[in-house]
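Below is one structure. I have some questions about it.
Removed from the display is one protein chain of the complex; every other protein chain stays in position.
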Amino acid sequence: MAATLTPAAELSPAGKKPGFEVRLANFTGPFDLLLGLISKHQLDITEVALATVTDEFIKYIKGLQQLGEDWALDEASEFLVIAATLLDLKAARLLPAGEVEDDEDIALLEARDLLFARLLQYKAFKQVAGLLGSTLELEARRYPRQVALEEHFAALLPELVWKHTPEQFAALAETALKPREAAPAEVGLAHLHGSPVSVKEQAEIIGLRLRLGKALTFRALIADAESTLVVVARFLALLEMYRDKAVGFDQLQPLGELSVHWTADSADWTTANLSEEYEEQP
Amino acid sequence: MTDTAPDTADTAGPDLDALPGGPRAALEAVLMVIDEPATATELAAGLNLTVDAVEDLLDELQREYNGYTGNAPDAETAPRGFELRNIAGGWRIYSRAEFADIVGKFVLEGQTARLTQAALETLAVIAYRQPVSRARVSAIRGVNVDSVVRTLTQRGLIEDSGHDPESGAILYRTTSYFLERMGIGSVAELPQLSPHLPGLEGIAEYYDAGRM
Partner (left out) sequence: MTDTAPDTADTAGPDLDALPGGPRAALEAVLMVIDEPATATELAAGLNLTVDAVEDLLDELQREYNGYTGNAPDAETAPRGFELRNIAGGWRIYSRAEFADIVGKFVLEGQTARLTQAALETLAVIAYRQPVSRARVSAIRGVNVDSVVRTLTQRGLIEDSGHDPESGAILYRTTSYFLERMGIGSVAELPQLSPHLPGLEGIAEYYDAGRM
């Protein structure tokens, strides 16, 4: 669990975009990178020696992060999801080999299967893309006959019906030249599994506990969280509440226990104050 | 055999058989002026011949340009510099691939720059999963594909094919220009994807089922 927290926490604070630039390095995506690493170590995809590949994958991402370019959240999150899954799997392998015991083990196996399935699917498309590329190249060696219509035939064409005034024509040009509204960028959420967790709901829960007056540690606030997603949601909720000055933080030393308390002047704070970005639920 | 008689025999115009070279040459003459693939049906309508007759003539011309002549098997075995191909549902004349280097010196336009790896991968996913949304393509590739999709659209290789009834996302499909560039008649002729997914027949469905 600890392993997944690292990348997730990196991503979440204030929704800031991590600075990745991956295309620089000849890889067109996380699967491409992973495949590259696997083939470099001559490993069978389904029996990946995860430790080696995971370390390199993470190292690679860190290297990219240091390059500092802005990068689409969507792409960065794909890398993080895969890095997190790899880390999980690596952690599992470090444990003594044993039977599948609880739900967490099963979830881990499912995550692994899903990752392998996606990796294999990507590999298939990559190979087929290579075939398309060579076919397109081969076919480009054939030039179609595509000559202008001989003049005596062109002369047979019916006289053009033209009804546009210069003003109408200019209006047409305005429309045609106006930069098109770029189709809204779609942020893929497909890699997110599990039921949606509402930041608002979690803020409500935290609020109820803190209003009792006693300061609580972050650890205590997330003690009953049933999934990482809830932890993340509560963390986001706290950030929001801190921004609204509804809560205060105390931390005695770096990496020490984080303590959260309700502030005196926030009696009238409600979750309605939460910023809108968390209100839309998928 | 659907030996349909032309429905407008009266508007027939010149008697093809009376012209030098007959129907075969008439068909060739038409092939000289088309600037996109023409179907046998379109050619038949224009020539006032039956579709069957035109298809026979097209086959004959194709073989002849490739160097096989029924009439004079020995005399004319050298292939011509051009070929007749049936692509994207239509027939069209192309220069023979062997002469690409020479022809390329004379024809500058039309040969577009090569696609990048990212563009090819995106094109492949769209070709095999069409109609498909950008989100779906990006899920398979693991990266955002918005700008690559824009480039492929500009190149005329893919097009908008309406909206997904559920999510409202724009769906993309390949165009007939894509088929032309690939030299195939339909997407069904693309190489099979399954051999590249060894032992994973079930997984694709499992994987697809849970997604958008």
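Labels A and B are assigned to the chains in the order they are written; within every chain, residues are numbered from 1.
Heads up, the rule we're going with is that a contact is a pair of C-beta atoms (placed from the backbone, for glycine too) under 8 Å apart; a residue touches a chain by one contact, two chains touch by 3 or more.
This structure is a prediction, so every number in the text was calculated from the model and none was measured.
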item	value
Contact residue for the chain not shown (choose from A:104, A:137 or A:150)	A:150
Sites on chain A contacted by the missing partner chain, in the whole complex	143-150, 152-154, 156-162, 164, 166-167, 169-170, 172-180
Chain B, residues in touch with the chain not shown (by the definition above)	13-14, 16, 19-22, 24-33, 35-36, 42-43, 45-47, 67, 69, 71-72, 75-76, 78-82, 93-96, 98-99, 101-103, 105-110, 115-116, 118-119, 146-148, 150-151, 153-156, 159, 175, 177
